[in-house]
Structure formats: structure tokens, C-alpha cells
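The complex appears here without one of its protein chains, the remainder shown in place.
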Amino acid sequence: MPKDAFVIEKNQFSSWLKKLQESFQLIGPVEKEGHFVFSLIEEVNDLVMDYDTTMLGPRKFIFLPEEKICTIYQKDQGFTIKKVQDVPGQLLIGVHSCDLHAILVLDKVFLLKSFQDHNYRLRRENTLIMALNCTKVCPTCFCSSMGTGPFVELDKGFDFLLTDCGESYLIESFSEKAKDLLLPLNLPQADDSLFKKKEQLFQELKGRFIKNLDTTNLVQTLLENQDHPVWQRTAEERCLGCTNCTMVCPTCFCFNVKDKISFDLKECDRVRYWDSCQELHFAEVHGANYRSSRKARLRQFVTHKLATWVEQFGCFGCIGCGRCMYWCPTHIDLTEMAKEVQKSNFKRMREDGYA
Amino acid sequence: MEQTININLNHVTRVEGHGNIIVNATNGKLERCEWQIPESPRFFESMIRGRHFSEIARITSRICGICSVGHQLASIKATEKAFDIEVSPQTDKLRRLLKHAENFDSHLLHVYFLVAPDLMGAPSVIPLASSHPEIIKRALRLKAVASQWSGIICGRSTHPIRIIPGGFSKLPTNEELTQLKKDLLELAPDLEATTQTLLSLAEKVPNFHRPTEYIGLVDEKEYGLYAGKIGSLMPDGTRTLIETADYRFITNEWVSPLSTAKYTKHLMESYMVGALARINLNFDQLHPEAKKPAEALGFKTPCYNPYFNSIAQYIEACHSFFSGLDLIDDLLQKGLVEEKAPSYQPKAARGISALDVPRGILFHDYEYDAEGICTSANCIIPTNQNHANIQEDMDKLVPEMLEQGRNQKEMELGLEMLVRAYDPCISCSTHYLDVTFKK
Partner (left out) sequence: MDKPKVAFFDFTSCEGCQVEITNFDQQLLNLLEAVDIVEFREIMKETTSDPLDIAFIEGSFSRDQDLPGLKNIRQRAKIVIAYGSCAATGGINALKNHKPDYQYKMEVYGADASMPHLETHKALPISAAVKVDYSIPGCPINRDEFVRVVSDLLHGKEPYLPNYAVCIECKKKENLCRFDNREVCLGPIARAGCGAICPSNNVPCEACRGFVDTPNYASMIEVMVNSGLKKEYALTKARMFSANILDNNLSPK
């Protein structure tokens, strides 16, 4: 149950954001060259709240595509290391349910009990999330199959939840910070009729999904079919190894680290940047590359998201946004590959004596 | 005097591309005096054949790394001529601004990096970085802003990206133009300092006088760089104007056994193109601010000393600097606006363009088929057109130097400086032409 639920007129919402801009960096969906991206907002009017989806998820503001981890200075005796210490407070506006789940998945990766990634934690703690329930379903969306949408059904890990009700938003607060920010606005409470409307919108939207994936026994099915012909065939006939899928996936977390050393060796910036398991040398270790074939790398992408992630982190890595299949130049669809494995599940067939 | 001179300068330094100077004299008698071009031919005109019109400009760009802006603009203009594509006034202004950027960049590169060391008695800018650090820092500052200037308009100063038939694939922002203006204005003291530096070195520029024909663009509206007719100026003052489409009447190429680049001639045995030619043709149209350094340096037209090409280049750099600032103000008045690209269809046609790039007048001539595939191409490079003039200059200069009793080292330097003054772009000039055109 939300802690508080109010109604806010859309005009008032914009003015409130302008006020918040004084204390936070505002980040939200804007239009860029015909599609949408999450961007730093200068003019609140640039926000496009009824966007369908973005190229990159909002993870890029918490887990940056390229980020300095520390600067190392050479001293007379040894080194000093200066880590990143201060980041500005930011408000992520208009995060869809799938992308919100993606951030929570990344929390599981970077904020372990045993080790908390310094930079990730710094940014995550300085980020307020204003989630937004979807009003559209794209042909490539399948969040309902993955249990991650189209409406947010979580009760923690974020701050606000907006539902578009025409002239106004239903705004619910899910954190103490959110409650404090809403207090001075003195908004009217949301009543039951509004919640009924919300439920109605939810049910309507659920019926519009074209793409579905049955996740029953999916983990086991995939893990038992590593030699299924679909991997080889797709990798050979279609996959370009371009890594677009991993770039646009909002839960991908692999990164590499490089040092930028000044010519005079006095200073070094240690930087981390997004890497990809689809890259040829990704799985290269001393002496061998254990995913030297494109088939192995493509299989890794699908099975990690839909199977081994569950063993690692207790949830699926895929949140059903469909970005990978849209931006793939050959439109490889991981749900289709999974379905092919489910349909002709070779292990099962062998056990039943059919193959 | 009865010297014996054997000059064999293989791959003259501080010029773009590879050229050799060979001079042999025994007991004061001149036996051999040659300007040779051994540059490896790359067959660009053949490379362009069979490629789609959308690729042509970027291929011809690779003819030369210094003149790539000029080649792309000339190429695009020829393609636009072939397909009857009209560009908007905004595009026209941006291209002229880009042309000025190229002029500024190339001339300053030449004057500071390639010529100044000779005038200052150094083998290159490298030792000058220690002996005259202020001058080198100044050169690098000017060069960096110049490169920025082209970069914000065409995407990258070496081998531009944004130049496409009909306009630009991406525009600079108004903020970028405003910042550029600010950066340029901060360079004004550096330009003034350059005038002073050149003034202090003026007496080091050799004295040599050989009237020749000068060819360059002549534009009614402004100092000819981007558009206009082909102008010819003879030593007796006769001026003629020729249509771009008739360029072959001027160029008349022929092959010399000394050179992988063809030579040209028009009304005399050779002609000169480049900054000196342009200033001789169009001095009155120089920006008033550029006439000031001209005056300060005692530069008058007509000037028949090829060594003064470098001075002419500096004056043109000033002209481009001030004209560029005027254009930026003009563009910022309304601000840049996103425009719809003009619509056009490729067709079987021929297009010819003439552009006056830093080193001289450049011609691109293409024929396309109905699908927009290039069937033949012809590029006549400024340096091609200067080779014969260099040879003629050497034929007069060498006997003069022998007469003056110069020793071998002095003669070598004098000849190298002569070649450098032309700012030749030798890789560019080893192009060849298809001499058969379907009419």
C-alpha cells in the first residue's frame, strides 16, 4: 500500500518540477531525432511524458557508460588515490515499470551484502526515482510475461509513482523523501474512484500485449539445451556480433577498466566503461578465449538473461522491454529463440524417447 | 663565375608530397635543371568510376589531407551542377564560411610550419619550439582554432563528414558559432603579432622577378574563392574571363617524362595559380582589414615574385579571418535554422565545378548515368597547374644564381624556398585524367 496518494494537475506538476530543479538535476524522457532518450532537462516543457520507450534505459545515470573511478597521483614516495566523492542529487522522472525493475536488478548486482560498488552506491543514494505507469504497449514489449509491468506493482526501491489520469496524475509516494517533498504542496488526497480508474487502465493495458513468453521451467529448459541448433543457426545466419543488444539492455552490468596515464607519469585517471559479452575478446583470459565462437556468445546473452541470472541473483535478468530486438540490425528476438527451445526441448524429447 | 654545382634534392622537405630538384652545372655552364615529380600515382579518377554519387565527395577528399575541404566542396558543387540541385542561402553562407576556414588553416600551416623555418634560419619548427617558444605556441593556437572552425561546420577538418549534396548532414549550433566568434576575436593579437614577425623577416624573402600568366576565380560579388568565372591576367595587364565549363581551354594538359603529374599551359609557356595569382587578379576586393597588413608589409600588385606567394597567403589568411567574422555575424543575426534538404533525382548528366582552394584553382568534372553512378571523372589540381611554372622559374632563377656567384648550399636553399613558396600539394597533383569525354 502506498504511504500517501494524491492528485496533481498536470500544470501544477510542471511548476513543481521547475521548483525541484533548484535542488536536483532533473532527468527525463525528451525527443531526439525522432525517438526518445533520457536526458538532463533544462526546460521542463521538453519532457515527453507519454513516450513509448527510449534507446538506453535510465541506468545510464546511475551506472554510467563511462565513468571515472578514481585519480591516482604520483608523489615522491608512493601514490595518493582520490575517489569520486561528490555527485549531484538527481531526480529520474517518468521511469516505466520495466526500467524501474531494471534498476532494482542492478541494485542486486552492485549492492551486495559483502561488497557495495562505491560509484554505483554514491549515485544510487543520490537518485530519486519518479516512476510512471505506462499508457502504451509496443509490439516488442513483453513485461507482463516477465512480471515487470506494465504497471508498477512494487512497494519499495523508488520514491514516486505517477499514473496518467487525463488532466492530472495520480501521484503516490513510496519513501520518506517523497513524502517530505509532497508535503508543502498540500495536494488533495486521491479517492477510491481514482484507484478504480487506475485498476481499469491496468487491465486494459494488459490485454494489449502482442508478445508473450511462458517462463514456466524456462531456466531449466534453457540450461538443458545448450546444444540446441537454434544457437548455431542464429549466430551464423544473422548475428553480426555488433553488441547493440547489450548496449541497450537496461540490466547489462559488464564493464571494463582502463587507465589514462599522463605523458609525464604524474597522474592517472582510472576509468570504467560498458563492456559487452558479445565482443570477441570478452571471454579471453590468460591463454584462452572460452567463448571464441559467435554461437557461444549469442547463447550466453540469452541464457544469462533468462536462466543463469536467476541462479546468480534470484530473479530474471530480462525485464521484457524489447529494446534488444528492436535495435538489433537483424532483429534477433530472444523470446523467439527461447520459444524454439521450449518447443523442441531436446532433453525432454530424448528422455521421452523421441530423439 | 665558374662553379661546378651538383644539386640532387631527393624528396624536397617541408612540402606536401614528393618532388626532386636536380641541377647540374659544370664550370658555370648549366647542363640540367629539373623539377621532377616522382609521387606515386594513385588513380583516383579510376577509383571514382562506378561509385554512387553519395560517395564521390568523400573519395575525392582522400586525394589530399590538407586540401580535403576544398576537394569535397568542389566535388559536391560538380555533383549539384549535374543534378540541378539548388542550395539554400544558409547553406551557401556556411560553405563560404567553411572555405574561409580552410584558407585560414592551410595558409597559416604553410607560413608557420613550412616557410617560417627558412626565414628564421632553422631546419624546422621543432628547434624553434625551444628557441622561439612564443612563436610556436602562437602558431599552435592559431592552428587549433582554425581546425575547430572547420570542425564545427563540416564535422572534421581533415576529410570532412557533413558535406552532402544539397547541404549539410548536420548544422553547427548557434552557441558553437557564438563561441567560435569569441575564440577568433581572441586571436586578433596573434594575427597582429604575425604581421610583425613577417615584417621583421621581410628582407630574408629572396628577390626574384618573372612575370607570368596568373589564373584564378573572379567573382563579381567578392574576392574569388568559392564561385565565379575563370580569370586570366597577363603581364601586359590583359584580363580575360572564361566560363567554368570551358576550363579545358585553359588547362591543356600534357605529360612530361619528368613527372607523374601532368603539366598545363594557356597563353604562355606556363601559368601560376594560388594566393599570389588571386591577389594579383582581385586585390581590390580584399577585405579592408586585410589591406592593412598588405600595406604594412609593402605588398603591391601586380607582384611577379613567386617567393611572395607566402606573403600573399598571409594576407589572404587575414582576409578570410575578417570575412569569416562578418559571415558569422550575418548567420547569427537570424540564427541557424534546420532546413529541409532540397529534393532531387540523379540523372544522366555532366557537372563541372571550379573552386579556388588555398593552393589555387581546382576543377572537378564528373559524368553520371541515370542511376547516379559516376561513369567518368576528371580532377585538375592547382599544383598540377603550377608545375610548369616552377620549371620555368627554375630555368630563369638558376642561371641568375650562377651569375651572382652563389655556392651550392645557397642555391639549394634558394631552390627549395622557391618550391616551398608555391605551397605545392604534390600528392594531389598526381592525378590523372581521362582524356576522352563523351559529349
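Letters A and B name the chains as they come in the text, with residue numbers starting at 1 for each one.
Methods note: a contact is a pair of C-beta atoms (placed from the backbone, for glycine too) under 8 Å apart; a residue touches a chain by one contact, two chains touch by 3 or more.
Quantities reported herein were computed from a predicted structural model and do not represent experimental measurements.
Per the touch definition above, the residue from A:C242, A:A283 or A:A296 contacting the chain not shown is A:C242. The hidden chain makes contact, of the residues A:D107, A:E279 or A:E340, with A:E279.
Checked against the hidden chain, the listed residues B:I5, B:A101 or B:L114 yield one contact partner: B:L114. Residues 32-35, 37, 55-56, 65-66, 236-244, 247-248, 260-261, 263-265, 274, 276, 279-281, 294, 327, 329-330 are the ones on subunit A that touch the missing chain. Residue positions on subunit B in contact with the hidden chain: 11, 13-17, 38, 40-43, 45-47, 49-52, 55, 58-59, 62-66, 68, 109, 113-114, 117, 123-126, 129, 137, 140-141, 143-144, 147, 155-159, 161-162, 164, 169-170, 255, 257, 259-260, 427-428, 432-436, in rising order.
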